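Only one protein chain is missing from this complex, and each of the others stays in its spot.
Letters A, B and C name the chains as they come in the text, with residue numbers starting at 1 for each one.
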Amino acid sequence: MSHDPQRLPMSITLARLSRPDWGVSARAGGFCKLMTGGESNDPMPLLEASGLSYSRNDEPVFGPLDFRLHAGEVLLIEGDNGSGKTTLLRVLSGLLAPGGGSIRLNGEDLTMARLSHQVALLGHQPGLKADLTPLENLDFAIGVFGLRGGITPHLALASVGLEGYEEVPVRQLSAGQKKRVSLARLLLVPAALWLLDEPYANLDREGIDLVNRLLDAQARRGGAALVTSHGAYVFTTGSPRRLPLRATA
Amino acid sequence: MRYGTNASACAAVVRRDLLLTWRRRGDALNPALFAIIVVVLFPLALGPEPNQLARISAGIVFVAILLAGLLALDTLFRGDHEDGSLEQLVLSPHPLPLLLGSKIAVHWLTTGLPLILVAPILAEMLHLPRSTLPALLAALALATPLLSLFGAVCVALTVGMRRSGMLLALLVLPLYVPVLIFAAGACNAAQSGLPFLAPLLWLGAALALALVLAPMACAAALRISIS
Amino acid sequence: MNEFLAMGGYGGYVWSSYAIFMLFLLFDFIAPRLRNRRVIAELRGRLKRERKRQEKNP
Partner (left out) sequence: MNTLTLWFHKFGSPPVFHRIAVRLAPWLFGIAVVSGLAALYGGLVAAPADYQQSDAYRIIFIHVPCAWMSLFAYFFMAANAFIALVWRIKISEILAMASAPVGAIFTAITLATGSIWGKPMWGTWWTWDARLTSELVLLFLYLGVIGLYNAIEDRRQAARAAAFLALVGIVNVPIVHFSVNWWNTLHQGSTVRLLGPSRIDESMLWPLLLMALATHVWFFASVLVRARVSLVELEGGKEWARQIALGKGEPA
């Protein structure tokens, strides 16, 4: 790595979607300082990270970070390449053990929370089998993660604009279409917290709008989402607003 | 909301992996083909004398099948790791050892079982006495699942590596030594008219133990190597 | 002395064993020291690069 991790800023943006009246608290020590929207006194947050940090080969990758995420909120994590966004999401999902600090989901310890079907991760790779059709891929996801009420694989595919592609092997889809299949998976699984790593990558204008609509719907349902972006894509629709949280390098 | 049970999650894994094998059914024959190729090489190197071949046939069959299994091990997690579905599997709310156990079971079904099925052909090519064939098949039925289970633990440790072939062989070899000794030993004992039940029972005991412990070890190893 | 070296006709075996023993242990003694030198040199280089970068943009 040519960069010194301490010089890489990572900012956290809280986009309040459907509940503009809610106070937002985000405090970060260490390598990123955030301007916060004021301390909150609201009920138990969906996700709470305190003093969260991670190191690789004893080089700090991010943190220590403190933030809270309530139901109905979308948190946009912005940062340059190598600023630890992906690592943060992997820690929050439980794939990596945090180097320090703690993560609580609904007040529970993270591993227990994962057992109660709380988290869905959309990683860099779509997590799809190229030899299977979108429907078969979604069936597998339902089998392993469960199914949200009131939705079917067909409906989910239709709502990401892939009607008619149900039986086409995934290998014949474009990168953007694969991304859409992964988004359909998010819609299907019963997770309160979405962790989306670069969801805007590979998507056209329409696709970016789609992601924003899905995030909006997720927030309205009482869910929450953490979204990473290296800054090239922003919320473009009217409804989500950004809190002016700027990172100071 | 429907969360599904552990059984339904395992069924989903089994269904998907079987479907994937079916979509690439040409590749599924590779291990068996490889075992046949290895076995063909021995008479060419040693000469076609039937008695000599018969004497070492059981050992050759086991070594060929072990090598073929080693070759097939790589596919266990590679595809899943590359396309990110391994991550999804680890994130599943269901116990990872169970899901991995299902994966290993399918892997055995699609690579180990074909090897057992070609074993009689291999045995015939090497003039293994007919009377030894039941012992050979019994030993294979117990040994190939063990090879899959032990192999899975080692594959899980090397999952992120690009060129892991040689290292995997090195990691797997010490674990395979006892399996090979007892499995081939049972056949050799049967061939020379000695009682061969004891080594088979040892293999059975090892299989019972490995069925429980190996998926757990595999899950622990996987969690280490995807971090 | 010659008798001692001959080891009752087994001199070659005995002495080569002891030579292997010594050589392996010598290797065991030297290898970490060589690595230590490399690690220290790398660390110094890293420190130097960092200091240079700090001088450039304080």
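By our rule, a residue touches a chain if its C-beta (ideal position, glycine included) is under 8 Å from a C-beta of that chain, and two chains touch if they have at least 3 such contacts.
What you see is a predicted model, and the numbers here were worked out from it, not measured in a lab.
A.B. asks: Touched by the hidden chain, which of the shown chains?
C.D. replies: A, B, C
A.B. asks: In the whole complex, not just what's shown, which of B:Gly4, B:Gly112, B:Gly185 or B:Pro215 touches the removed chain?
C.D. replies: Answer from the full complex: B:Gly185 touches the omitted chain.
A.B. asks: List every residue of chain C that touches the chain not included in the displayed model.
C.D. replies: Residue positions of chain C that touch the missing chain: 4, 7-11, 13-14, 16-18, 20-21, 24-25, 27-29, 31-33, 35-36, 39-40, 42-44, 46-47.
A.B. asks: For chain A, which residues reach the chain that was dropped from this view?
C.D. replies: Contacting residues on chain A, toward the hidden partner: 56-59.
A.B. asks: Which chain B residues touch the hidden chain?
C.D. replies: Chain B touches the missing chain through residues 153-154, 157-158, 160-161, 164, 167, 170-171, 173-175, 177-178, 181-182, 185, 188-189, 199, 206, 217, 220-221, 224-225, 227.
One rule holds for everything that comes next: only the chains that are shown with their structure count from here on.
A.B. asks: Have a look at which chains touch which and call the overall pattern line, ring, star, complete or other.
C.D. replies: Contact pattern: none of line, ring, star or complete.
A.B. asks: Measuring centre to centre with CA averages, how many angstrom lie between chain A and chain C?
C.D. replies: Centre-to-centre distance between chain A and chain C: 50 Å.
A.B. asks: So how far apart, in whole Å, are chain A and chain B when each is placed at the average of its C-alpha atoms?
C.D. replies: 39
A.B. asks: For chain C, which residues are shared contacts with two or more other chains?
C.D. replies: none
A.B. asks: For chain B, write out the residues touching at least two other chains, lowest number first.
C.D. replies: Answer for chain B, listing residues that touch two or more other chains: there are none.
A.B. asks: Could you list, by residue number, the parts of chain B that touch chain A in their complex?
C.D. replies: It is residues 1-4, 8-9, 11-13, 15-16, 19-20, 23-24, 79, 82-85, 87-94, 99, 226-227 of chain B that touch chain A.
A.B. asks: Please name which positions on chain A make contact with chain B in the complex.
C.D. replies: Touch list, chain A to chain B: 93-97, 114-117, 119-121, 123-132, 136, 139-149, 190.
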